[in-house]
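Sending over a structure as structure tokens; questions will come in a sec.
All protein chains of the complex are present and in place, except for one that has been dropped.
Now for subunit A:
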């Protein structure tokens, strides 16, 4: 007689946005794993049509409150590529500085408040702070400097107002940026110490081979541009993305799922992929930390994504200090342009992975078409595939344990569910 067991996690916790997980177990085998994103659709791609290209970065920021800069950067770069707008090198460096702010704020939130509690059996970062007050307070202080950087350069931390097509609305003075240096230098030392603490966590063993994808550049860590590099396939240019990757709708989710067009194979984006493909381009302190405190690269244990994320915080702090020390304001805050009928795309690295935008523009400078592919809809299939491999070891345990272990694995991807809905609740179904 066959038996079915169904386990549901109705609302995943300590993730950004709302989703569920449904697990069906038949005869002690995992029959299906469905990551269901029930975040309501908000139709950005539809209402962007007919809007002036100048409005796009303000609108796309609202896709995600945690990584608005990633959406702003991807959209302005896609529009600038479309209209062949050349960007001043100093503006380019300032944009990297803005990305540093977002990576610090988003990564540190995930490391200390969302992910680290799982390694100590705590329900929240606040509970973890009772056991490790110094470490969590240090984390909050680093997070604050990330937000402060966004405030000075972007106007505010959530939905910054300063990004525009062609550059920025307003350039910061050298002095305004220099006031951030003491806190950034303190944070760099603190982040290095935090990474040593995190690298010593007790990690569940879950090392699984899969295709890792991230942007790649010759001489810098990937933020706002690069080729699309893979651990399995040759690199492609960003304008070939849609030929190689497609999105599909599944009945149980409001987020579309991405896969490779030819093989329907899932792939993994984010800090593990970026560090694996770009370790050479990391900052000196980050490289030293890898040599002295971290497991050997490449890191592929999903639970060690928290180490990769910590390394990226160190990198972002060091790069931010470098950009500010060498900053001299350019003559113009932005490059002027004349809109014409055109189309273009761009990919950037959001904290949780590569993000792709494509826009068509009409002769009046209005958006004619928009296609936005967030990182979590690309990771979704890999998360389901990983859960099918990870969960069998827990099948003799209670539904609560299975659900809790599944959630811990899901958190390691830092899924950003609000933005993937065009994405989580958890059911386990045992037959």
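Throughout what follows, a contact is a pair of C-beta atoms (placed from the backbone, for glycine too) under 8 Å apart; a residue touches a chain by one contact, two chains touch by 3 or more; residues count from 1.
What we mean here is this: contacts and distances are computed from a predicted model.
Taken from the listed names "Coenzyme F420-reducing hydrogenase gamma subunit", "ABC transporter permease", "Acyl carrier protein" or "Oxidoreductase", the protein name that UniProt assigns to the chain not shown is "Coenzyme F420-reducing hydrogenase gamma subunit".
Residue-wise, the contact with the chain that is not shown comes from A:143, picked out of A:77, A:143 or A:274. When the full complex is taken into account, the listed residue touching the unshown chain is A:45, out of A:45, A:88 or A:242. For the chain missing from the display, the contacting residue among A:18, A:384 or A:414 is A:18, taking the whole complex into account. For the chain left out of this panel, the touching residue among A:7, A:25 or A:66 is A:66. The set of subunit A residues touching the chain not shown comprises 11-18, 38-43, 45-47, 50-52, 55, 58-59, 62-66, 68, 105, 109, 113-114, 117, 123-127, 129, 136-137, 140-141, 143-144, 147, 155-159, 161-162, 164, 169-170, 248-249, 251-252, 254, 256, 333, 404, 407, 418-419, 422.
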